[in-house]
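A short worksheet on the structure shown next.
Note that one protein chain is taken out, while the other chains of the complex remain in position.
Moving on to subunit A:
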Amino acid sequence: MPDLLSVRDLKIEATSYPPGEPPKTVTLVEGVSFDVQKGKVIGLIGESGAGKSTIGLTALAYGRGGVRITGGEVKLNGQDLLKLSPSGIRQVRGAKVCYVAQSAAAAFNPAHRLGDQVIEATLKHGIMSRAEAEKRAIYLFRVLGLPNPETFGERYPHQVSGGQLQRAMTAMALCPNPELIVFDEPTTALDVTTQIDVLAAIKHAIEETNTAAIYITHDLAVVAQITDDILVLRHGKMVEYGSVRQIIEAPTQDYTRALVNVRGSRRDEAPDQSDTLLKIDNVTAGYGGFKVLHDISLHLPKGQTLAVVGESGSGKSTLARVVTGLLPPMQGSVSFGGKTLPPALKGRSRDELRRIQMIYQMADTAMNPRQTVRDIVGRPLSFYFGTHGREKTERVKELLDQIEMGERFLDRYPAELSGGQKQRVAIARALAAKPELILCDEPTSALDPLVAEGILKLLLKLQEDTQVSYMFITHDIAIGLAIADSVAVMHRGRLVRFGPKSKVLSPPFDDYTDLLLKSVPEMEIGWLEKVLKTRRMESAGN
């Protein structure tokens, strides 16, 4: 069977403008070749910066920003897209090849109704009449499991949920009956329980319409559910290319093996959980009369880790704000080391502040971009301990060694660090205060899987060295499994389940914990179908 899309020896470049230096050309992608057959799905997988999206967009002959496709060929049905005129390319985009963006919330125009946007390309390319296109849109809404398919198109983007928008975007891509769809991380921004529904809907729709697809993701477990072939990418080059079974079950490259085994590590919980450090008693909290947390009681033993697991809107970050004193609770109290903490930040002494530190999801927005690593890590040293001069520099170096980075990073700015390095610096800053508790608010969810695993290992090592406790907030129950001693599951502002890990994560489960556990993709072909059959509860967010 002839290939629908055939990419040969692709080379993609961009121009970067380093401050104070002449502009230079950077090669983003080099020597990438792959094929897609009619009705088949190929997965592009790799960490951020691997060039996945850039390669995916070449199927539409599109370079985002200043990106240029400088070599190779991209043939669709034998025709090289890179040689087409601008108007020739417009004939392909939105008609033969369609695109599904990562954030449908941003990719839909807020000013127009969903239905109009879904059929826009179909009408523009003259593929169907308006009545036919509307009928097809309704059909697709139904196939994708959207509520009230007949009237769904009359809504505006802000009137539907994130998961529904992602499915509407898929409908938009399917509507003109394209030969190929590029899915660019379509489920990455969704909650796990929503992701599974969207994934199933996309898979069903692809099978139903017999469309070929390029599926881009950083999550190998997700791609294993939906594709026929997998292309593993790193730094813009091909690492491994093969069938899904071969990649998952018999990877030949070390990098692929690391990706496959990324969630392998698990830690046993501490046997003794009696020496309580942090105690949250019957806390109810919210904003301006609107309650977000309802009667939460938790405790965290000294030198251990509590994972607070929940989806967006479950109130887990609000709980962290209550502990830090940023949000005084309406009712209830927080005690620390046996003493009740003043509810508001202002009422707490400097030493009370020192003992609780925080690290955040977005390390780069939590650091001053105009300060060097030396200043960022040194600040708590002078603020809490009055350390100055040589002594301070020595201590900063020590901390940098502890986070496995070393003193050559002393005078770097945050912009000169990678995502993982920034998060390490943030950890060093928290450690500098010699805290007893570090609140970790999704510190790994913005990172690539392998980098995230490195951060988790570092956190565990630091806990052994310094006996610090972690309250680890995450949407990913798998991380809870990996590093926690005790686990708290939250849902819509209430505590669903709390206790030692072994107890929380063994049956019998309540419906929500069951749903959450079953929604974490597993590195197993056919997992999606299996899970959908055994679910007890519909997804929470949709």
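What we mean here is this: a contact is a pair of C-beta atoms (placed from the backbone, for glycine too) under 8 Å apart; a residue touches a chain by one contact, two chains touch by 3 or more; residues count from 1.
We adopt the following convention: contacts and distances are computed from a predicted model.
J.: Would you kindly match the missing chain to its UniProt protein name, picking from "Peptide/nickel transport system permease protein", "Acetyl-coenzyme A carboxylase carboxyl transferase subunit beta", "ATP synthase subunit a" or "Capsular polysaccharide biosynthesis protein"?
T.: The missing chain's protein name, per its UniProt entry, is "Peptide/nickel transport system permease protein".
J.: For the full complex, which residue in A:288, A:338, A:369 or A:389 touches the chain that was left out?
T.: A:288
J.: Please pick, from A:40, A:93, A:203 or A:348, the residue that touches the omitted chain in the full complex.
T.: That would be A:93, which touches the missing chain.
J.: Out of A:42, A:60 or A:140, which residue would touch the omitted chain in the full complex?
T.: Selected residue, touching the omitted chain: A:60.
J.: Which one, A:256, A:314, A:387 or A:423, makes contact with the chain that was left out?
T.: A:314
J.: Considering the entire assembly, which residues of subunit A contact the chain that has been omitted?
T.: 60, 62, 64, 89-95, 98-99, 101-103, 105-112, 120-121, 124-125, 155-159, 161-162, 188-192, 286-292, 311-315, 317-318, 361, 442, 445-446, 474-476, 493, 541
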